[in-house]
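Shown here: the complex without one of its protein chains, the others still in place.
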Amino acid sequence: MRPENYEARKHPPSNEFELNFGPNHPGIEGNYAFKVKLNGDEVLEAKADAGYLHRGFEKLMEGRLWIQNIALVPRICVPDPVPMEVCYSLAIEEIAGLEVPERAQWIRVMQLEMSRLAAHLFAFGGHAATCGMYTTMFWGVADRDLILDRFEELTGGRVYSIYNIPGGVRRDVPTGFLERLGSLLDYLESRLPDYDNLFFTNQIFIRRARDVGVMSQEQALKWGVTGPNLRATGLAFDVRRDDPYLVYDQIDFDIPTEPGGDCLSRNLVRRSELLQSIRILRQVIERLPSIKGPIRCPIPNPLAWNVPVGESYPRVESSKGELAYYVVSNGGDKPYRVHVRGPSSMHAVQVLEKLAVGSRLEDIAQIMFSLDACPPEVDR
Amino acid sequence: MSKNKTLTKKDQMQQDKAQDGQQMLVDFTRPRTNPMANVFDGLVRFCQSRSMFMLHYCTGCGAIELPPAMTSRFDMERLGIQPMVTPRQADILLITGYVSVKTLKRIILTYEQMAAPKYVIGICSCTVNGGMYWQSYATAKVLREYLPVDIYIAGCMPRPEAIIEGLQVLMDDIKTGRAENWKRYFQNYDYYLGNQQKLFGDHWQTPTDIISEARHYDLITENTLGKHTALLEKHQAPLQALEMTLQQNRERV
Partner (left out) sequence: MTQELNVWLDKILGDIENVKIERKRSNRLRVDVDARALPAVLELLQGRASYVHLSAISCVDRIDDDEFELVYHVWSYEARSLVSAHTRIPRDPGVYLSIYDLYVPAAFFERDIHEMFGVYFEGSPDMGKFILTEWDGPPPMRKDFDSEKFVNETFNREQYHPQWLKDLEKEGGGITTPAEDARK
């Protein structure tokens, strides 16, 4: 039994051969596959094969209440679930005309940045594993776990928090949480030199990652690349600054860029973004106690909530790039249509197919992890 | 087909007797008459339980809790459990969450490639009953119908502690000889194949010859062969070797 989309070539014209790469392969992030055409170990052509994680989210959401979908959306991107909730909530708030209290907005920013820290630690940890440097992965995952502990304290859930609801957040910040978060940030910052020594300035990594999977800024813009991958080509674009949502316009942060556009640059951008996220979180810790007020605005009974007719397209900067939801309401208690624009739907398919050409077989995993491609966002 | 010839008359009779059974998950253990064999089996089982390789295959979202369970914080390796990249050398197949139909095909291919004894663990609620994707057209709902599951670990998603505890239960089961579910796949192949055919269509076949393997392990029961395996025989296209011709002296472009 071969996969149904497999077409055996009876007589290849040369010493080219085809290889099914994934889904059951440790070099693939998640459950995803490639069909690659090789000459030796040089990749001549790569074709993505998605759908292993397809659950039909957009169909499921049409059959559930507005509030029920909050539990559904974080499953779309497992390593970085919070932006999904926030973006979906923003969409409903825009349609229904809800005013989110300022305190809730700051708590959302705090969560988003915690999630970004966790996702970036996971991303470069995974990349290190593809270069055979497992220590970085072990450390990165263990440090990410400390952030998950804080999530658990704040929301009750380690991975899926289901904490943001239309109109605000579910609960207020527990007593002493901000101090514990502050000491966690100090710890993470003190770990960065260790990561530098182990990974970012490690010659093994630099030699493997430099000039691999290179794209120019022009190509990146043409291919629809967003997020850290776009910033690694030298363009300082960030949805948080250029299309501000929540209270990001009141927060002071830089947008790190790198000129190279290769795997190394993409990882260095993520490393710099760790520092920026820590900086944003410190500002949140400083400002949040002085912002009093409710944590959510009153909403109608969510079990019988007919959101008025309308549509919205909010965009959020997730750790992988530009995330957007197109939500249409026809005045019913369920969404009429929800379209999820995951950043990886570009990165994992078209961009990866193009970057893989000309590289070597063992670099495909590295390119995939450096793009931080998240297959469930493609499949939905 | 060579397999048609090897189908003995006795097998045919069994095939006729076998029903389209739902209720025939019988446990079949061979009696051991030699007491020394029991001692030796116990030792083997102890060794098996202390070195388990689990297949590195992230089938769903529950896989996100495996890296924490494997790495420095929870450190599964102190129990002797390690990820393994190839199904041939793996003992445990972790089904981490919902299985879309497309993934389920790959899971079955992978499972059949694994060498016995092999164990299946269903992690997350979705493997039990579809979980929160109960109305999704793309996911299979009850994993138990397609593969013999040894242990379910409930939760959406279960914490690393829960995963480790589940694996410890499996270790105990292996030690005491209770984890024998892999035999059921051979003993009741007709039932599992029937469910697979219902979902994937009548032309479903895998490269692994389960019936010959069952004969090899001496695990053929009256439920191994039935009308679904007969359908498989009817539709089965002979397996072909992949053709790959390499021309050595071709100029590179």
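Think of it as A and B in the order they're written, each chain with its own count starting at 1.
The working rule: a residue touches a chain if its C-beta (ideal position, glycine included) is under 8 Å from a C-beta of that chain, and two chains touch if they have at least 3 such contacts.
What you see is a predicted model; the values in this text were computed from it and never measured.
> Can you work out which residue in A:Asp41, A:Glu179, A:Asp242 or A:Glu362 touches the chain that's missing from view?
Checking each option in A:Asp41, A:Glu179, A:Asp242 or A:Glu362, the one touching the absent chain turns out to be A:Asp242.
> Against the chain that's been left off, what residues of chain A make contact? List them.
Chain A touches the chain not shown through residues 3-5, 48-51, 54, 56, 58-60, 63, 221-224, 226, 235, 237, 242-243, 303-304, 313, 315, 322, 324, 326, 328, 336-337, 339, 341, 345-346, 349-350, 378-379.
> If the missing chain were put back, which residues of chain B would it touch?
Within chain B, the residues that touch the unshown chain are 101-102, 105, 128-130, 134-138, 140-142, 144-145, 199-200.
Here is the rule we go by: only the chains that are shown with their structure count from here on.
> Help me check something: in the complex, which residues belonging to chain B touch chain A?
Within the complex, chain B contacts chain A at residues 55-61, 63-65, 67-68, 71-73, 83, 85, 87, 98, 100, 102-103, 105-106, 109-110, 132-133, 135-139, 156-157, 159, 204-207, 242-248, 250, 252.
> Considering the complex alone, what residue numbers of chain A touch chain B?
1, 3, 8-15, 17, 23-26, 30-31, 39, 51-56, 59-60, 63, 71-72, 75, 78-79, 122, 137-139, 141-142, 144-145, 148, 158-160, 376, 379
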